[in-house]
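Complex shown without one protein chain; remaining protein chains in place.
Moving on to chain A:
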C-alpha cells in the first residue's frame, strides 16, 4: 500500500522539498527528532522491515561517528568533559555533533523515501514542460539503461558461445568486459541514429503535438497542497521569529515549553508525520474493508 504516492506529483515534490528544507535549516533537537522519526517511520512503510533494519545498521554507527568527531573540530562551549592534546572536549560540542548527525541522517532517510515515492516518470512529468529537450534526453537515457543492460547480457552470452573469454583469469575477463563494452557502444550508437530517424519520420518536434499524461490535479490534491503550504509557512514563521530556535554555544539552551513553542512543535510534527499517518490510515481502512468480506 502506498497511499501517499497517489497524490499528484506536484504535491509530492512540494512535500519533500519542504521537509528537506526544514530539516536542513534547523539544528533544534526536537524538530530534528520529529524529522528523523517521521522519515524512518515513513521509510518503514515503504520498504520491508528488513531493509530498514539493514539501513539502521549503517546509519547508527555513522551517527555516533559524527557526534564523537565534532569536538575534534569545535572547541566552543563552556562545559569541558576532558582534555585531549590540550584541547577541551566539551559537552556542547558533542551535543551539537549529535544534532548535526541527526540532521544528516534524516536527510538521507527523506531522500530514500523520495526515491521510492517520486519516481522518474513523475519527475519528468513535472519538469517536462519547463525543459522539453532536456527531459526528452533524460527520459531516453532512462529507457536506454535497462535496454543496454539487457543487450550487455545478450552480447556476453553470445561471446561465451563463440568461445571467447571463457577462461577464469582476471586479465582475460577484463579484456572480455571491454570487448562487450565496445560492442555495446557500436550497437547503441547505431540504434540511436535509427531511433532519431524514426522519430523524425513520425513528426517529432512539429508544432501542435500534445502528449498524454496519467496525472490529474484533483480537489484532494489542491487541499493537500494548501495544508502543506500552511504547515510549511507556520514552521518557517516559527524559525524566523526564534520561537523554534535552539542554541548550543556557549551553553546548551533549555527547552522552553510555552504554549507558542508547543504549537510550533505541533505544526512541525504534523508536517513530518503526515505521510506516515496517511499510510497508517490507509492500512486501517484496507484491513477494515477486508474484515467485512
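The definition used in the following text is that contacts are C-beta pairs under 8 Å (C-beta built on N, C-alpha and C of every residue); 3 or more make two chains touch, one makes a residue touch a chain; residues count from 1.
Keep in mind that, in the parts below, contacts and distances are computed from a predicted model.
Unshown chain, UniProt name, "Flagellar hook-associated protein 3", "TIGR03915 family putative DNA repair protein", "NADH dehydrogenase subunit L" or "ECF transporter S component"?
From the choices "Flagellar hook-associated protein 3", "TIGR03915 family putative DNA repair protein", "NADH dehydrogenase subunit L" or "ECF transporter S component", the unshown chain carries the UniProt name "ECF transporter S component".
Touch as defined at the start, partner being the missing chain; which of A:152, A:261 or A:280 qualifies?
Checking the options A:152, A:261 or A:280, the one contacting the hidden chain is A:152.
Given the contact definition stated above, which residue among A:30, A:104 or A:126 touches the chain not shown here?
In the complete complex, the chain left out is touched by residue A:104.
In the whole complex, not just what's shown, which of A:192, A:223, A:263 or A:284 touches the removed chain?
A:192
If the hidden chain were put back, which of A:3, A:24 or A:37 would touch it?
A:24
Touching the missing chain, which residues of chain A?
Against the missing chain, chain A presents residues 20-21, 24-25, 27, 66, 70, 73-74, 96-97, 99-100, 103-104, 107-108, 111-112, 114-115, 120, 131-134, 136-138, 140-142, 144-145, 147-149, 152, 177-178, 181-182, 184-186, 188-193, 195-197, 199-200, 204-205, 240.
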